[in-house]
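A short write-up of the structure that comes next.
The other protein chains are all here in position, but one chain of the complex has been omitted.
Labels for the chains are A, B and C, by order of writing; each one numbers its residues from 1.
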Amino acid sequence: MVVSMEKNRTQTNPVEVVNREDVVVRMAGDSGDGIQLIGTQMTNTTSVFGNDISTLPDYPAEIRAPAGTLAGVSGFQLHFGSHRLHTPGDRINALVVLNPAALKVNLPDLEPGCLLVVNEDAFTEIGLSKAAYDENPLEDGSLDGYRVFRVPMDVLTAEACKDTGLKARAVSRCKNFFALGLVYWLFDRSPDTTLRWMDKKFRANPAVAAANSASLKAGYNFGETKELINVRFEVAPAKIAPGQYRRVNGNEAAAFGLIAAAQRAGKPLFYGSYPITPASEILQELSKQKRFDVRTFQAEDEIAAITSAIGASFTGVLAATGTSGPGVALKSEGIGLAVITELPLVIINVQRAGPSTGLPTKTEQGDLFQALWGRNSEAPICVLAAATPSDCFKMTLEACRIAMEFMTPVMLLSDSYLSNGVEPWRIPDVESLPRFQIKHPKPGDRFEPYLRDEKLVRPWALPGTKGFQHRIGGLEKRDVTGDVCQEPENHEHMCRTRRRKIDNIAATIPSLEVNGDESGDLLVLGWGSTYGAITAAVDRCRERGLGVSSAHLRYLDPLPSNTGDVLGRFERVLVPEINLGQLTTYIRAKFLVDAVGFNKVQGKPFMVSEIEHEIEEMLDGRTS
Amino acid sequence: MVVSMEKNRTQTNPVEVVNREDVVVRMAGDSGDGIQLIGTQMTNTTSVFGNDISTLPDYPAEIRAPAGTLAGVSGFQLHFGSHRLHTPGDRINALVVLNPAALKVNLPDLEPGCLLVVNEDAFTEIGLSKAAYDENPLEDGSLDGYRVFRVPMDVLTAEACKDTGLKARAVSRCKNFFALGLVYWLFDRSPDTTLRWMDKKFRANPAVAAANSASLKAGYNFGETKELINVRFEVAPAKIAPGQYRRVNGNEAAAFGLIAAAQRAGKPLFYGSYPITPASEILQELSKQKRFDVRTFQAEDEIAAITSAIGASFTGVLAATGTSGPGVALKSEGIGLAVITELPLVIINVQRAGPSTGLPTKTEQGDLFQALWGRNSEAPICVLAAATPSDCFKMTLEACRIAMEFMTPVMLLSDSYLSNGVEPWRIPDVESLPRFQIKHPKPGDRFEPYLRDEKLVRPWALPGTKGFQHRIGGLEKRDVTGDVCQEPENHEHMCRTRRRKIDNIAATIPSLEVNGDESGDLLVLGWGSTYGAITAAVDRCRERGLGVSSAHLRYLDPLPSNTGDVLGRFERVLVPEINLGQLTTYIRAKFLVDAVGFNKVQGKPFMVSEIEHEIEEMLDGRTS
Amino acid sequence: MSANPVSPELTPKIYASDQEPRWCPGCGNYSVLTQVKKVLAKLGSKRENTVFVSGIGCSSRFPYYLDTYGFHGIHGRAMNIATGVKLSNPDLSVWVITGDGDALSIGGNHLLHTIRRNVDLTILLFNNRIYGLTKGQYSPTSPFGQRTKSSPAGSVDFPLHPLSVAIGAEATFVARSLDVNVHHLEHVLERAARHKGTSFIEIYQNCSIFNDQAFYFARAKETKDDTTVYLEHDRPLVFAKGRKGIRLHRMDPEIVELGNGVKEDDLLFHNETQKEPSLAYLLSRMRYPEFPEPMGVFRCIERPTYDDLVIGQIEDAQEQGPGHLEDLFREGETWTVE
Partner (left out) sequence: MSANPVSPELTPKIYASDQEPRWCPGCGNYSVLTQVKKVLAKLGSKRENTVFVSGIGCSSRFPYYLDTYGFHGIHGRAMNIATGVKLSNPDLSVWVITGDGDALSIGGNHLLHTIRRNVDLTILLFNNRIYGLTKGQYSPTSPFGQRTKSSPAGSVDFPLHPLSVAIGAEATFVARSLDVNVHHLEHVLERAARHKGTSFIEIYQNCSIFNDQAFYFARAKETKDDTTVYLEHDRPLVFAKGRKGIRLHRMDPEIVELGNGVKEDDLLFHNETQKEPSLAYLLSRMRYPEFPEPMGVFRCIERPTYDDLVIGQIEDAQEQGPGHLEDLFREGETWTVE
């Protein structure tokens, strides 16, 4: 749907109701305006209503910019629909802006002809100049291509709050709820969920509660009664699997995964970490969960974080550490220690755009190489990647399983996009989660520190166990006995054994599945957070009859055993990545397949249309 | 030649003189015996005589073991010949051991039937038990397969020194020179060079000088007069290029390379480093060279080492840092900073066997992946590798050239084998060395921190220059202006530009040369320190008429422009590496060539015969 | 540091770059930036001979706002970058900007070693007792028990005292000041900049977003006279507008009221230059609320700087003239093949 273009009008008119399968709405304002808060509320309400959702917050780099400036703009994008959604949406169908800077930053993403609601009170001379507008865009015709509605939100909010006794400054902070109310009206959603939340949230402060709820209602009623806005959207609930749902972002899901794994293994969880965007939230979430015997250790740096986790692992708890790319670089030496001591260790890498500090709040898939190969010498570890925010839960569980089952470090790759993105998550039945049966040698067992089982896994003997005293460390060890050993053949044997042990994991992971035909002309191969965009693009292409399939790697080392098979069944392989071609390189080396990269390194995810377009190009090129 | 096997005899007999093109001799004893010292003397004398040489010291791991034990054995191997030598030799033709432990450790490498000289005085009950011999190997027939000569070195040394007035303990320390004298006699070399050296070395201590020279002469005369040993070797001088020569090992050569580069650029040298085996020697060598305005900074850790070098580079000196694999892991984050700030920086990685602490005194080529890819995000750097000890000089100069010419970090890969190995080095004419014309913008020039030239190189403006004040750092920068910039397109542009800048280096490096036929069935492709063994093996195979060629990569990123070409001209590619297949992976990904790895990870270099054998196997497999 | 005569055209303004500071409203960093520009002008610093190096954190954006040479490094490593700069060109005047996380958490070791080497740097530690940039986790200077995003039940990390750490690491110049006390801050900054060797200044800096009013006691009009004592060399420790003082009882300081037989002469006299830093250490232990917190220069002694020593060794070596590659290559044994 494209709403037909009209000039903004004020005449009374019947409201046009547009039925859509899905809609992308973005709210934007200054970072002081509370945009993330109303974004979350809108998300709640919509998902409780029964839509599938996908969200993308977009807040400024880490230092606050002066209010009203372009650098200070904060936005929240919500994609909701009556069918399964894979991404937060390429382009916006409705944009609500609270100030001129927000307009300037976000307008380029608004689909032509679509809905634009502006807080006209903010378009003062000062406001415009802060946003570096020479002329008022509301006046100069530059918005002619959109369906614009001007709402004096400051004035109306003040009006709504006049009996609450709040000071002017406090009242102006309620503007976001006015906007939210209007949005609720626009999309035909009830404000009740938010009103209930307000009741709880502001219980201690009745004046604030009153002002906020008055603003919210005023916004809603403005739509209902003022008849200024003559269009409304209807999006039916989605048909989704029955069950109890909640929203999660990737970091929460990872934190839940760690706790669940520890619980299912009957162990305390140790999490050593040093804060870094966008991974800090995992530490923060876990630090709240002491009831689950979660021991968080905010270390002095990333090196201390990983080495403390290694000490914890030696002692027998489930040990994990989390960070982002620069932090992983610092942990490289420590990862090597975990490799040679063959201790279970989960390393979560929430990737961000680099190199170096780079664009710390932006997303990227730049650390696949680092995960696979970023250490001195032959130091193989298991590498996994989560595909969606809620998949972070599942893949974290997998990381923990593999770490403990195979006595190995496992790196789970997430990224800024997954960590910020919010998805509905069907709450799993706890009993359906895998139960990890961790074996520790018991007094009486035969014990040698590097005596391996059929999977090549050494035993995990715990300090405190009588008779099993042993010493491990970073020097090469003789197999079986674990004594320090400089012998040439032993070293080669150990290097190959460590590699083979990782390869053995492949027997315990699912095969690579193909979405679409099992063979054909073109396979789109992805990994990590591009899952949504790739799947949506391939689905759309297939709906249009194009001969394309997709497959998605969640296991990078080892790869699923059938990966070569799958690749071999397609004539060509396209690999979209948010980097310069890391999976492409890996796949080419492994399978000598002439995989072609489709690469974007802009700190932001693929748009579905970009991948669609690339698929078309490739298929066109083929047939021509 | 194999010397015919005989039992040790005492009868008077004419001496058999064996003419050889080359000989491998190894001297071994306890680490307190001064073996490295006499090894160096033998090397000196032989190279002054005019032979080509290649040496391999082999001393125990870093902690001293109790005297006389297996762990305490120290050895020194010298390969010398009348033709060009590529390696220290696979197997030993003559072995001299000062104690039972040295016999036990080294005997396996002695070619059957060859010469074995033992210090029989050390084969006491205690000596044997420290070496874990149940029976005396001199008596039990286990040495029957060799030509054994028993010399009572302790007694004879004491005898020789009896008039020097030295105490017994001091006298026993002269035993190594007795052994050296005997070796000189064996190989028909004059003791004069060593006698002259002693004169200087022990000037302050005439008694020691007298005892040492008496022992040396006694050893020589023992051979000459005692007629116990009935075989002598003759190895004619090699026909080598005229010029003045000296010996260097890889670390000295690298240190010289850094100093020469700084001199030729007219700059001070800054070297920030933290000691680590086997790289410490570079720091140590440089710390002596203050006359060249070399500023060594022994940092508190590897991170401080690299970041101080980055600060130095910003300031305009030639900046370098050196370490081994675990240290590189710690520097990963810092390398990323040098990438994004686009500063010249030379990183020398003297690789050792890993993972983690691994086998710190042993060699490996395990860090190619780390060099290429061991950093967060897309952080390309230039990667070089030296092929021989003296090649470390040339490649260090190259690293410095590229770093300054392209404003980029460059990692030079050396390894434990190169750093310990000694080669004759034709002293270059200083004027023949490249002169680096470093351009810094001068007042009046147009200056923007990221304004690039046609090679995509940004200017190197020096603090202290009026008007060019600017700020750089780890955040993504806008091209040209260098302002902090979060824009999506700029980020992609910068990522691709940094990669293209590295690619541009290819235009300034030599093509990949083929040793042997330019095309054919089999190409042996190597990199780094395997050069000697590969070349020797391929030469030998070719002499025997096998259709095999070799090519050696000194430039790993970017690769020489004709690499794909060269590979394409051969049906098969064999890649011997002291790792599990890192170049193999890289080449496969780059060129989709089904390169086959020949991998050994034993902490020691390839033997020529191993590679020969592998070539034969491949060619056999082919024809069968 | 350059001691050029101050030229009239060197006003604070000329040190501003074209970038607009981007800290939160009410952030203490603004004031420090202003005072630094004043001091640069006062010292007559040439912009081109001045380098500001920082790590990562809110405060570490500082170099962008100054029209000098600048390096925004990586987290915790500003000290090393600065050391490399200074050793490469000792004529530059080099400043380091760092935070309590940057300098004391990830960068603690580099701080230790830079200080003990006495590299001629001026280090400004912006102590806001929180990780600002990463949005509010506790730092090594956060008080015990503080609830933050990563310590919802209260931090169990016993805090470090930056000045005690510096003094334990052989510091030659140690001082403390406060973002809002602009005159004192300016004075202390100037003294630090003039000191040859590592000058270490802890600045109590307000983070208005994640740790507002952490230094209320020292900033607020109503309390500050009773909760801070301003140090002056060779003068007794007097505070509370002259009503109270600090006296030494064996090795412990105690608060006394002046008058009633207690004279200034009975009080502890400050001595910046004591050979061993025991007094400075003792002062660094005085903390609110038990004691007024000392402000000013705790310690200022002379010791050869690292950069002078390094360059000195080079000059010594070069006394017989610079090295020649020809000779270098020929050191030790050589031989000639004809």
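Criterion: a residue touches a chain if its C-beta (ideal position, glycine included) is under 8 Å from a C-beta of that chain, and two chains touch if they have at least 3 such contacts.
The model shown is predicted, which means the values in this text are computed figures rather than measured ones.
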item: For the chain not depicted, the shown chains it touches; value: A, B, C
item: Candidates A:Gly32, A:Gly113, A:Pro428 or A:Gly564 - the one touching the absent chain; value: A:Pro428
item: Residue of A:Pro57, A:Gly72, A:Gly89 or A:Gly316 touching the missing chain in the full complex; value: A:Gly316
item: Contact residue for the chain not shown (choose from A:Tyr59, A:Phe202, A:Phe292 or A:Phe447); value: A:Phe292
item: Touching residue (missing chain; options A:Asp58, A:Glu333, A:Glu364 or A:Glu448); value: A:Glu333
item: Contact residue for the chain not shown (choose from A:Tyr146, A:Phe256 or A:Phe369); value: A:Phe256
item: Positions on subunit C contacted by the hidden chain, ascending; value: 105-109, 112-113, 116-118, 140, 153-154, 156-161, 164-170, 248, 251-252, 274-279, 281-282, 285, 303, 306, 309-310, 313, 316-317
item: Touch residues of subunit B, complete complex, unshown partner; value: 62-67, 71, 274-277, 280, 283-284, 287-288, 290, 296, 298, 300-302, 326, 356-357
item: Residue numbers in subunit A that touch the chain omitted from display; value: 44, 47-48, 50, 193, 197, 240-247, 256, 259-260, 263, 268, 270, 272, 289-295, 297, 299-301, 303-304, 307-317, 319, 333-334, 336-337, 341, 427-428, 430, 433, 462-475, 483-484
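Throughout what follows, only the chains that are shown with their structure count from here on.
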item: CA centroid of subunit A to CA centroid of subunit B, Å; value: 47
item: Interchain centroid distance [CA atoms averaged], subunit A/subunit C, Å; value: 40
item: Residues of subunit C touching at least two other chains; value: 56, 74
item: Where subunit B touches two or more other chains, by residue; value: 333, 336-337, 341, 473-475
